[in-house]
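Incomplete set of chains, arranged as in the complex.
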Amino acid sequence: MVQDITEKSGAPPGTLMYVGRASDVAPRITLIEYNENQFIEKEFADIHECLTHVEPGMVKWINIDGVHNVTLVEQIGKLFNIHPLTLEDIVNTSQRPKFEDYDNYVVCMMKMIYSPEGKVEQVQRGDDESFISEQLSILLLDGNTVISFQEAQSGDVFDIIRERIRQGKGRVRKCGADYLAYALIDAVVDSYFDVLEVIGDQVELLEEELIHNPNPAVLPRLHKMKRRMIFLRKAVWPMRELINNLERSETELIVATTHVYLRDAHDHTIRLIDTVETNRDLLSGMMDLYMSSVSNRMNEVMKTLTIITTIFVPLTFIAGVYGMNFDNMPELHEQYGYFFILGVMLIIVLVLIFFFRKRKWL
Amino acid sequence: MVQDITEKSGAPPGTLMYVGRASDVAPRITLIEYNENQFIEKEFADIHECLTHVEPGMVKWINIDGVHNVTLVEQIGKLFNIHPLTLEDIVNTSQRPKFEDYDNYVVCMMKMIYSPEGKVEQVQRGDDESFISEQLSILLLDGNTVISFQEAQSGDVFDIIRERIRQGKGRVRKCGADYLAYALIDAVVDSYFDVLEVIGDQVELLEEELIHNPNPAVLPRLHKMKRRMIFLRKAVWPMRELINNLERSETELIVATTHVYLRDAHDHTIRLIDTVETNRDLLSGMMDLYMSSVSNRMNEVMKTLTIITTIFVPLTFIAGVYGMNFDNMPELHEQYGYFFILGVMLIIVLVLIFFFRKRKWL
Amino acid sequence: MVQDITEKSGAPPGTLMYVGRASDVAPRITLIEYNENQFIEKEFADIHECLTHVEPGMVKWINIDGVHNVTLVEQIGKLFNIHPLTLEDIVNTSQRPKFEDYDNYVVCMMKMIYSPEGKVEQVQRGDDESFISEQLSILLLDGNTVISFQEAQSGDVFDIIRERIRQGKGRVRKCGADYLAYALIDAVVDSYFDVLEVIGDQVELLEEELIHNPNPAVLPRLHKMKRRMIFLRKAVWPMRELINNLERSETELIVATTHVYLRDAHDHTIRLIDTVETNRDLLSGMMDLYMSSVSNRMNEVMKTLTIITTIFVPLTFIAGVYGMNFDNMPELHEQYGYFFILGVMLIIVLVLIFFFRKRKWL
């Protein structure tokens, strides 16, 4: 998952070829149309049927769940005059987040990461059992239209926006398609914060454990966290550039008042990057901490071994000496020889303990 | 605290929603009005009441302690025509330090870090028992007005400025609101120096201990220092950009003579960053030093073990040989066999000691 | 192979001197000519013969397999008015990937890396038994001509392009030589993805093994992976600059519609770099993981040693004491002395086990 390099090498550029998990489920087409007064929401099985339904003068949001149906993407491409390379990028779900500005539309591609909330289908093997990562392509077209392509059908992070549109809350019903596109991107950025919060908590837990009970079991977890950060970093860093390019693009599709919102989203991505980098710093510090604590415990073990050995080996030697069977060993026949030797042994023990204390080993 | 990612994801942009510690205490509104001759200072419970009190032609500093009262922030927003995104950022207390330039005002957001000096309420769990970190938003508006929003009510770093205004010391009474805004930011930057001085002393103490008495107890302290530096770095780095943007912004709210002061504040933030980075370098060097000293001590322990073992194990073996019960062991019946063997053992010990000395183990 | 510094030092600039593996096989010259309606493909032994065959108004792709024949390269240089430095770079096969813009042509030099698919001749000793890396020079000239020089004769990554030209699939037959040049570069970039996919799988396997069965045998493999990444990095990083320079060059040889394709190829190289850097991060994390697991196992071994020693050494000492041969040892003559001592030993063992459990060593 980290090395999503499933580029369909060798195919002619502009050839549509789905690269991702195979799926038999038909893609779902959802149309949401609104202006300040009206609101329509419908689901379709066919894109032509959907377009006949479209009314002029309203903001149109066409959402496609599932890009594995290449024919559908091609149809949409023809209907809206989308460049073949854009279509290719939509179905090739291993794109790097990026913004591109064509004559009649702009397109933003990014990774949408979220926890499935009770949904069972795991979209991407992901780097965790609890997060889904899927490619999202947002096209902002002439004629107040936004088309969003979602790689998977396992939900998204847009329910809150749909709800706001339905209920007419917030600015969204009063603004055009460019604000809708911004709102979708902002929802994706916000979802990154959710993910980072979860991971941040896990990092903190791990740190607690590392400080109070360092044990080898933390190691693979630490490594997993690091991997996850590498993955998130790869998703988050290009977002800044994406939003920056979107903000600075000279397209007429985005009106002036939306720019201040884009600037805000830009700040959020910088904050995201800060958080990811901080976590990387923390995790790297934790690796050091773990290694040090392992060394410390090794030291402690070695000291125990050395103390025991140093005390008993000389004693055992003395006992060995008086266990020898020489005929002529005068000490053995002394009345209190045995007790004297026991005393000598005790003195040796005391001297050694004193010595260890002085060296701060005890 | 390091991963302050409590972004209220999903809420429509521009929705005010307090993100931070809940508090039941009503926010405190303080008004300070002054010009070169006059000075007024009052506390209010209501913003409307406060504004009726305002006199034209004077510099007005409205300070709000506590941003958890969203209604109050909204009222102020309406009264002063503040953009919803700014209001959102004010109540969302996990902002990255930043400067933003709107048509009718400029806003600076930053972290104010200080030690509570006897105050008991710990605002943020912080990364230390002795520092409070709270979000501060400074708005410089048309009409010689500065509004400052403080996240918490546990004091601030502005007492010295209030005192100067009261007593008419320094330039502040002679200058406009832009100089006041600068003075507030400068006070925040200065307070970072205080914090860094305290931490710098702790780092130095830790280093002393590491060199003269390296022990495992320094490890968590070292780690804690590192974390604190990561946290401070996150707060300090964006300050440079903030002040830089403020200095270069083409807003007419800041007069020419204030720019040289902003340049000075900019230099101070660079010095802050230098100090933080230097401390990071030092701490990383101290980790290496600790690891090396652990290895050194391990080496010493191992040498002791090896010396004791190497000396006594062969001796014990010899004693064991002459403790065997074979019928036919001629040596046992020699007159001076025992003493001869004791002599052999002594020679072995001397040879081994000579050998260890040669290898510089003793 | 990583330090391909076989620069022919001392030779005057512009002197053709083949730097690479010697080869006796004659270079192969292949001509592919096409427009939207016609298609010609032929192989030649002589470049003059090849050129007499060329028809005006068609896109011409002349492919040379093998640059060890300096005379041939010189002939081509004269015929097409190529700068001596370009010719020198073509035969000197240790070039860094680069783009250069001359008056009458542009040239791209890069490394083509691919697995030989059943071919036996190993072109470059490479850093692996399974990948071939050879230098590729692509010249785009006036008159709708592309000349490609391949260092080796062991195949290339262009079969898919040839097939597309033959069958008239894709855009290539409808476009000019600039699109052909793009398609060749794109094929090279795509082949990097193939290589990275293979390596990525190997990295993942290695990681699995590291987590579940860390053993010294993974070390050289890890090191080899690292080396390979260093090598790939050296090949991939300059590709971005190459394509960027190609895209931004003001040459008239590239028509406007091709620029969007170049931009796409540029994105692909950024993705390549991302993947290489991610793999480097992963490999560096794996090294840390390995070192930690080695430390962990050392710790475990040391604990075993310490426990065994700590339990048996005191017991052996006690046994030694009662193996002494003193005349006067009252305990020896006690009726149940032996059983009492056995009991004492048992208690010592139990106490020590309790102590180890408390220290979590057992």
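Letters A, B and C name the chains as they come in the text, with residue numbers starting at 1 for each one.
Methods note: a contact is a pair of C-beta atoms (placed from the backbone, for glycine too) under 8 Å apart; a residue touches a chain by one contact, two chains touch by 3 or more.
Fair warning: this is a prediction, and the values are worked out from it, not measured in the lab.
The complex in this file is a homo-oligomer whose displayed part has 3 chains and whose full count of copies is 5.
Please note the rule applied: only the chains that are shown with their structure count from here on.
Chain centres computed from CA atoms place B at the largest separation from chain C.
A straight line joining the Cα centres of chain A and chain C is 26 Å long. One simple way to say how far apart two chains are is to compare their mean CA positions; for chain B and chain C this gives 43 Å. Multi-chain contact residues, meaning those touching two or more other chains, occur in chain B at positions 323.
Only residues 2-3, 5-7, 9-15, 83, 85, 89, 94-96, 98, 100, 102, 216, 219-220, 223, 226-227, 230, 234, 287, 290-291, 294-295, 297-298, 301-302, 304-305, 308-309, 312-313, 315-316, 319-320, 322-325, 329, 331-338, 341-342 of chain B touch chain A when the two sit together in their complex. Chain A contributes residues 157, 160, 164, 169-172, 182-183, 186-187, 190-191, 193-194, 196-197, 200, 203-204, 211, 260-261, 263-264, 267-268, 270-271, 274-275, 278-279, 281-282, 285-286, 288-289, 291-293, 295-296, 298-299, 302-303, 305-306, 309-310, 313-314, 316-317, 320-321, 323-329, 361 to its touches with chain B in the complex.
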